[in-house]
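Written out below as structure tokens is the structure these notes cover.
Every protein chain of the complex appears in place save one, which is left out.
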Amino acid sequence: MQLPLPFFPEQASNFAGNVDTLFSFILLTCLFFSVLVTLLIILAALKYKRKTPGEVGSADRGNMALEVGWTVIPLVIALGMFAWGAAVYVNYRTAPKDTLDIYVVGKQWMWKLQQPNGRKEINELHVPVNRNIKLIMGSEDVIHDFYVPAFRVKMDVVPGRYNTMWFRPTKIGKYHFFCSQYCGTNHAIMGGWVTVMDPAEYAAWLSDEGGALNPVSAGEKLFSQLACNTCHLPNGTGRGPSLNGVYGGKASLADGSTIVADEAYIRESILQPKAKIVAGYQPVMPTFQGLVTEEQIMNLTAYIKSLQTQPVPTKGAGVVPAAAGKK
Amino acid sequence: MHRTGELYGQFKTLEQQKDSANLGMWIFLVTEVMFFGGIMLVYTLNRHVYFPAFAMGSNTLSLKLGGINTLVLLASSFTMAMAVWSAQVGKKQLISMFLVLTVLLGFVFFGIKYVEYAQKFHHHLVPGRSFDIFYCSNHPDKCGDISAEEMEVERDLLNKTVALDPDLNAHAQLYYSAYFGMTGLHALHMIIGAGLLFWLLKNSLTGIYTPQWNTPVDTVGLYWHFVDIVWIYLFPLLYLIDRHK
Amino acid sequence: MTMAPQLPEKHYLNETYGIRSWLLTTDHKRIALLYLFSVTLFFFIGGFFAMMIRLHLLTPSGYLLSADAYNRMFTMHGVAMIFFFLIPSIPAVLGNFLVPLMIGAKDLAFPRINLLSWYVYVVGAVFTLYSMVNGGLDTGWTFYTPLSTVYSNSAVAPAVVGVFITGFSSILTGLNFLVTIHTMRAPGMTWFRLPLFIWAHYATSVVMILGTPVIAITLGLAAMERLFGLGFFNPALGGDPILFQHLFWFYSHPAVYIMILPAMGVISELIATFARKKIFGYHFVAAASLAIAVIGFLVWAHHMFVTGQSTYAALVFSFLTFLVAIPSAVKVFNWTATLFGGSISFDTPMLYGLGFIGLFLIGGLTGLFLGSLGTDIHIHDTYFVVAHFHYIMVGGAIMGYLGGLHFWWPKITGRMYSEWLARLAAVVLFVGFNLTFFPQFVLGYLGMPRRYHVYPPEFQVYNVMSTAGASILAIGYLLPMIYLTYAAFYGKVAGSNPWPATGLEWQTASPPPTENFHVTPTVTWEAYDFHNRPELGLEVPGGAAHAPAHGDD
Partner (left out) sequence: MSENNGSHHIVSPATYLTIILTLMALTGITVWAAFIDLRQFNIVVALAIATCKATLVVLFFMHAKYSPRRTQLVIVAGIFWLAILLFMTMSDYISRVDYRGLRSPLTQVTSRETHPLS
């Protein structure tokens, strides 16, 4: 796939070949008919071009045999396409028994995924190659859609119910996944990477909870371990301000000044919480000096940064939010 | 277009004009069928999923008031049909009389509907923040219009239903959304119909409807009967769920 | 042909003057022009949003808009184009003007309802415009719940109410057409002598009548949910967002046929006129319109193959989707066969006609990829879909609309436009259109989801091609607007039947008198029967009377 202008995405799952073959079959059939009709039109245009201004065409009115022919033949071909497509689809909707089950939760605008052993990931999915994987998916807010082009699979993630889909990755590598059902402001950046690994590597990765855990996930875990989440409620109704959209925004402080909430500010707020109090809040937060390591602060910061894309509540926000999407 | 007597300029004959009006009204009624069809579908699926809650909701409606209203509306359909008949045979006074009767029956319907709606407001059964299916069983003093034994039956039913559907309040609210949505739309159609009846009445008093030309009476009649048909379905769907308990 | 044609002394445009004479008119031809101005306005509003979208997507990280602004652009582009341009375009402009003329009637059956339908459209448009300038709309034109009813921060309620109201204008137009075609045909105008344009509008009206009320009640419920927290589509209250999609697509899929069927009617007129030949298999083309209208109602859930609907339902809907492809194919084959043995000229309307066949062919055939369950899993909600429906709606419906405008412009205004400018515009449009939308098929298959304000850099080349095409396309749309307006005032006088064509609308003056015909015409010929129409002054080989007046294929 090193062509300057590719036409097919990479094939990395059991379905990719099926879908591409079916696609090519329909494509060739359609090409045949469109070329045929186009040639006929060109032929007619050349042959029956008007010669004198008063000329009229023939009194030809139609032909029953032709009508039946061009009704029945496309019908048969169409039913063939239907049957083939149906076979691929039924296979896709019927998961085999021996699947590795992974939970997927979509929310505006991130994906939370959980491996069978409980290991959580955000916007990342690690799966072993040549294993049947089943995703069990739910949504916390609106309809999303989990789409992996290289696997040729997608399924809507609908609030109020679980949808499932399955696939078997066939090629080690890193592939995009996207949200493909429009879900609001940051729909376009609600995606991530599927990493297909060698089974042994996957097993190692799975058990290597602490070290390889990505900072955002580690930070999220700390955020609840340290009970930060009991005051900093995302919807702004807690004793502390919501941290959604804080990073990169302007915080208005109790003394009337404003400050840009960068890494340094976040770090200071964790270690010396009473230094810069956000306007409208009481200085009730204890210090975490000596209770958290540098790495943990980094992880917490990474997590708070990841909240940048979360919807900022109208009341109880920590900051005057930065205009969304501006670079 | 200009109009020559009773004939509009775009038509050639009165026959063609009457035909067009009649066909036009029937096609309009088909769009109304599809319009109500959408909300019927919503109702049907929710009733299927949340049957206990819907049965509970239905049992809080007054069968007496609903039943009487059904009869009232049927009777108004009859008087409307008689008004059309009077026009066809040229009895001009009778047209006006039957139109007055139809309007009056329509207003009786509104009156009873008002009583029912008001009761639901008092009982906190209007969808929204204050919706509470348990309100009357928890505040019997505020629901004076429910007798002690009725209250007992209702409490019993509530307990049985909650056992089946822990989220009863939310799902009963869906029932009431359907109830107000469907009866509200129906009432809106009745109000439009009543307006049309007044317009007919004004004209009929001048005696312009004759056996040769009575298209407006006929067309409004079709509309009024359609509104009646909608109620014929709404009554069993809303009032008669699981009544035998 | 010897004397220069003259405009008639009195016609519908100069019968009366003044704003009141237009705003209170019940003349179907004037109402058609009122619609023409309104939908053109919305076409340019929607076009402006489209340009913003394409410019923004020049670079992977987005070029000029914030995420929220971009989302508003594509939503408002969709709403303006679909509900306020495409759906009313051919029926309410060309249909309004031509249905009574083509069947030999003085007006539609209910002229005042016709005027009312325009006012209803305007009221709906005002609500929607209010939402556009006051908070915008960012739900996608599909208004999917619970995004639209609970989560969106934009002005959803007025937009939904606007679309709801505009639906009734569509219902009134359809009702008027159906009754008119049933009861107002001139003596001798039997069902199988009707032009195919009328058959297409009959089928379209059936769709409008039966589908639109369902979207009305659906959007009504969605508005109630947004405003008062009704819960039918909100899972948090026990409702079901998939139910909204069922109800939405029950109308919105057939709505595609509201857009394309009238365009097919226009194309039948163009092909017959400029090939000077009866449409091959007239009965089959007419029946295909009705078949599309009926089967079109049975396929809506193919928009929902990946929502988690039941596998069984997906199979049924996919099967029916393949069935609805057949009547469209039959039409294309019949048009092609009509050309054989014809006497073809390449006046501007015919260029649109031939262009339509080519683009509709691509649009229709790519529908098979989406209707096929196996491939839909991959290309659903990607740019493949975007390309597909633009080929149908822009390549099909708008090409048909422009072809029709060029064909009947001399009838509407009495004057002719500049032929070479018009041919130039047609070619520019064709090229620009293909350059804009063909690369999007590839983008879609490569996996670029739709409605993305930023995208991975590997998709950039095709996006740049698309944006380049869009710029050409924009010029292509401005040209006709300019020279058609110019021609309406200063063009050469066209005469009553410049092409010449066989329809009844060409039997009366251009522009027609207010009452359409001074004497009600009597029809003794079949549609497009060039051989039995000596008054057209054509050279019929071997004299007249090739076909019997009451023939059957």
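As written, the chains take the letters A, B and C, and residue 1 is the first residue of each chain.
Everything that follows uses one rule, which is that a residue touches a chain if its C-beta (ideal position, glycine included) is under 8 Å from a C-beta of that chain, and two chains touch if they have at least 3 such contacts.
Here the structure is a predicted model, which means the values were calculated and not measured.
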item	value
Residue touching the undisplayed chain, where the options are B:Trp26, B:Phe121 or B:Phe198	B:Trp26
Residue, one of C:Ile82, C:Val120, C:Ile165 or C:Val214, that touches the chain absent here	C:Val214
Chain not shown, touching residues in chain C	182-183, 185, 206, 210, 214, 235-236, 238, 240, 243, 246-247, 250, 297-298, 301, 308-313, 316
Residue numbers in chain B that touch the chain omitted from display	16, 18-19, 22-23, 26-27, 29-30, 33-34, 37-38, 40-41, 44-45, 48-50, 52, 63, 67, 70-71, 74-75, 77-78, 80-82, 85, 88-89, 164-165, 167, 221-222, 225-226, 228-229, 232-233, 235-237, 240-244
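Operating definition for what follows: only the chains that are shown with their structure count from here on.
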item	value
Chain-level touch network, classified as line, ring, star, complete or other	line
Taking each chain's C-alpha mean as its centre, the one farthest from chain C	B
Euclidean distance of C-alpha centroids - chain A vs chain C, Å	34
Intercentroid distance (Cα basis), chain B paired with chain A, Å	47
Sites on chain C at which at least two other chains make contact	239-240
Residue numbers on chain C that touch chain B, as the complex places them	26-27, 100, 105-111, 171, 175-176, 178-180, 182-184, 209-214, 216-218, 221, 224, 228-232, 237-240, 243, 246-247, 515, 520
Interfacial residue positions of chain A with respect to chain C in the complex	4-9, 15, 18-19, 22-23, 26-27, 30, 33-34, 37-38, 40-41, 44-45, 47-52, 54-64, 66-67, 70-71, 74-75, 78-79, 81-82, 84-90, 92-94, 108, 141-143, 145, 147, 149-150, 152-156, 158-161, 163, 176, 178-189, 323-327
For the chain C and chain A complex, residues of the former touching the latter	61-62, 65-71, 138, 140, 144, 146-147, 150-152, 235-236, 239-242, 275-278, 280-284, 305-308, 311, 314-315, 318-319, 322-323, 325-326, 329-330, 332-334, 336-337, 339-346, 354, 357-358, 361-362, 365-366, 368-369, 371-378, 380-382, 442, 445-447, 449-456, 458, 461-462, 530-531, 537-541, 546-547, 551, 553
